[in-house]
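Excluded from the complex is one protein chain; the other protein chains are retained at their positions.
Moving on, here comes chain A:
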Amino acid sequence: MPESYLDKDTSHCSAETRTSPLSQFVQSSLQRKLYMFSGFCTEHNVPACLSHISQEVSCLGLPPVWKESGGGSELNVVATLNCMYDLIQLHHRDMRTLENMEVEQLKSSSTADYLQLTATRLKEQLEISKRENTGLLERERQLQVKVKSLQNCLKNIKEEEQKLQSIIASRARQYNHEMKRKEREYNKLKERLNQLLVDKKERKPAIDVLNTIGRADGKRSLWKTKKTEEKHEGEMYKALLNNYDTRQRELMLENAELKKVLQHMKKDMISILNAGPTQNADKHEEILSEDEEEDVLDSSKESVELHCFHAREKLTNSIRLQWRRLKSHVERLDSQVSLTKTDEGKDTDVSRETHEEERDRLQEEIQHCKDLIQTQQQLFQLSASYDEEAPTVASNCWMLKEKECLQEEWRTLEEQRMIFEKKRKNFTEAAIRLSHERKAFEEDRATWLKYQFLNSNPFADSKNPSESKSAFPITEIETGATLDTEKLEQCRSESTSSTPSSTKPKRKTETMEQSSVSGENHQRIFWKEGSNHDGYSNHILTDERNSPI
């Protein structure tokens, strides 16, 4: 019975709640409960079920269904039916509220959805508008920057314009001033022209000089011919060339000095680098020797160098190279110092690093030196082609020196010979003079003696005195001829051989004149015989005098 009622109820329910899925669920759950309830009450537990149900009903707020008192377990049918009816009403009411709640829930869920959608939409809108805002701010900033720059430009242009205006104003002032001046002069000119036209008597320019004066340089003036014109041109070009010459000389001197300074600098730098790490001493020596070679070559080819652009470039390049080396060396030293200061333990590493660095550097240097050698070779070739004498001169220079020495010696010898010749000439002349004088003197003496002799003829003893006189006059002659005594002494001292011979004087008297000229052999003539023969003595004497030269 309850099943059928319940079925009716459920069908009733289903008719009402066909549309709601929730109610279908309820319905299904009811159906399940239906089967549960069917096993709830049996014949054995009726009172228990009754009491239970009444409890439940009273819990729900409905009047009780069964009263315990009454002696029997008779069911109050009316109450039960009422109870059932109330329960059904309750159920209906619950279902209705359930439906309303479902509807409400649906509504609220849909509004929630809708709100979510609007929220997302608004968020998107917000993002967009934020982006737009930043974009606009950026543009505004850019525009402000532009405005500033334009303002600066404007200021500059205004300043420039003012400057230009002031320039224009000053130029205008200057022009006006000049124009006024020119106008004044023009007016003066007009007046003067008027005056001249009106004035009949015109004073002509004239010069009134007392007398013309000579030219300042004292020369006569020349006609204006083509020759004078050419002379003027020539003088002018001479003046210009002199100027260029002096300037060129000065510049060359300056250049030479500067080159010397550069060479010294280079040497100093090389020496400084040499004084550096000893490991690289060999390399440096090599480089030094090469550079020295270079220097030697440079100095010997100075004139060629001036024409040779490569040589100049080479010098400057080598200076730059040395400077770079020096710089790197100093930097290395600095780094070394700093490293040793900071960390003592990394010595070995540092030194290794420095070794490596140095090795690299040295390799570079080797490369550079090779290049240098190549360029030097090229230059050598160039110089060889330019000046062919250079190598032969270089090889024969020592021979030249000897030659020069020999030449000098020869020259001195020649000079000495000339001197000797001169002296000899002088001596011969003096000897000739002396011989003439002596001749004359002897002749006088002879005449005098003759005279004496003739006068003193009756006195035969007086020979001796004449002899003695002859001896004395000889000494007198000797002393008298003091003009040539020095020479004679000289000659005697220079005598190569003094072989007295009696025969020679005789021979010599004949060839006296000739021998006196050539005279190299001077002999001492001993006065052997007492001379009664004045002529002979004369001869002897003259011979004596004449021989030594």
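The definition used in the following text is that contacts are C-beta pairs under 8 Å (C-beta built on N, C-alpha and C of every residue); 3 or more make two chains touch, one makes a residue touch a chain; residues count from 1.
Methods note: contacts and distances are computed from a predicted model.
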{"item": "Name per UniProt, for the chain absent here [options: \"WD repeat containing, antisense to TP73\", \"Dynein regulatory complex subunit 7\", \"tRNA (adenine(58)-N(1))-methyltransferase\" or \"Exosome complex component RRP4 homolog\"]", "value": "\"WD repeat containing, antisense to TP73\""}
{"item": "Residue of A:Asn243, A:Ser271 or A:Asn455 touching the missing chain in the full complex", "value": "A:Asn243"}
{"item": "Options A:Lys107, A:Lys146 or A:His232, residue touching the unrepresented chain", "value": "A:His232"}
{"item": "Residue among A:Thr134, A:Thr212 or A:Thr342 that touches the chain left out of view", "value": "A:Thr212"}
{"item": "Residue in contact with the excluded chain [from A:Lys155, A:His177 or A:Lys450]", "value": "A:His177"}
{"item": "Chain A residues that touch the omitted chain in the full complex", "value": "164, 167, 169-171, 173-178, 185, 188-189, 192, 196, 199, 202-217, 221-222, 224, 228-229, 232, 235-237, 239-240, 243, 247"}
